[in-house]
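Of the protein chains in this complex, all but one are displayed in their positions.
Moving on, here comes chain A:
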Amino acid sequence: MATTMQDEGKQTPVIELRDVDKHYGDLHVLKNINLEVDKGEVLVIIGPSGSGKSTLCRTINRLETIDSGQILIEGKPLPQEGKELAAMRAELGMVFQQFNLFAHMSILDNVTIGPIDVLGVPKEKAQAEAMELLKRVGVAEQASKVPAQLSGGQQQRVAIARSLAMHPKAMLFDEPTSALDPEMINEVLDVMVELARQGMTMIVVTHEMSFARRVADRVVFMADGQIVEEGAPDEFFDHPKSERAKEFLESISGH
């Protein structure tokens, strides 16, 4: 019903959350979250740890369930379970803090398993495309190795390639650089900057403020399970409106 009420000319958001609430027992982790992400938009979510930003990111492909509210992907509600949910997940890329590559498979197989087993792409075609993607993220020489033989930064770039191989409508990044050694953070961020430049719709949960400033179309600041403030990056970083955001920005500007 609500979708039919949308303004003429405004396209349906790729991702939309309406009045989303979630509890972990007594803990109210998401409080009345409303959010829209348009096609090609890069949304960066920042906030102190425990603010619910990772949980928010994970509800979007239902790795976390929600108590109430609605999540819409291109205007369609997220399916509850089963084949429909799997099909919807296939359309959203997800990159994790811990990379989560399949430990028993070669790098190449990690990237081709989605296209071959979910999308039914013929093996040769999937492999050719996977090699292209691995080249794009700079790890093509590692294709025959297994994940444990790669550095963290390389593994995370493979994880991005694995998601890209599904031609997702949007990509979710859940603290993609938080588990990396400092010298490897930039190699991953560079890949993400490039993706953003090419028009990928992205939600990025991160602590990398320079990345947020440089790449984000919009910054969302979360604290205690709520969206406290959102706005264009320059405005948010230079003139935060809420006390909570000011405190947070001050606490991290020390280093």
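Here, contacts are C-beta pairs under 8 Å (C-beta built on N, C-alpha and C of every residue); 3 or more make two chains touch, one makes a residue touch a chain; residues count from 1.
In this text, contacts and distances are computed from a predicted model.
Selecting from "Small basic protein", "ABC transporter permease subunit", "Sulfide/dihydroorotate dehydrogenase-like FAD/NAD-binding protein" or "Oxidoreductase", the unshown chain of this assembly corresponds to "ABC transporter permease subunit" (UniProt protein name). Residue A:98 is the one among A:11, A:34, A:68 or A:98 that touches the chain missing from this view. One of A:11, A:34, A:65 or A:149 touches the chain omitted from the figure, and that residue is A:149. Within the set A:114, A:176, A:225 or A:240, the residue that contacts the chain not displayed is A:114. Looking at chain A, the residues touching the absent chain are 61, 63, 83, 86-94, 96, 98-104, 113-114, 117-118, 146-149, 159, 162-163, 166.
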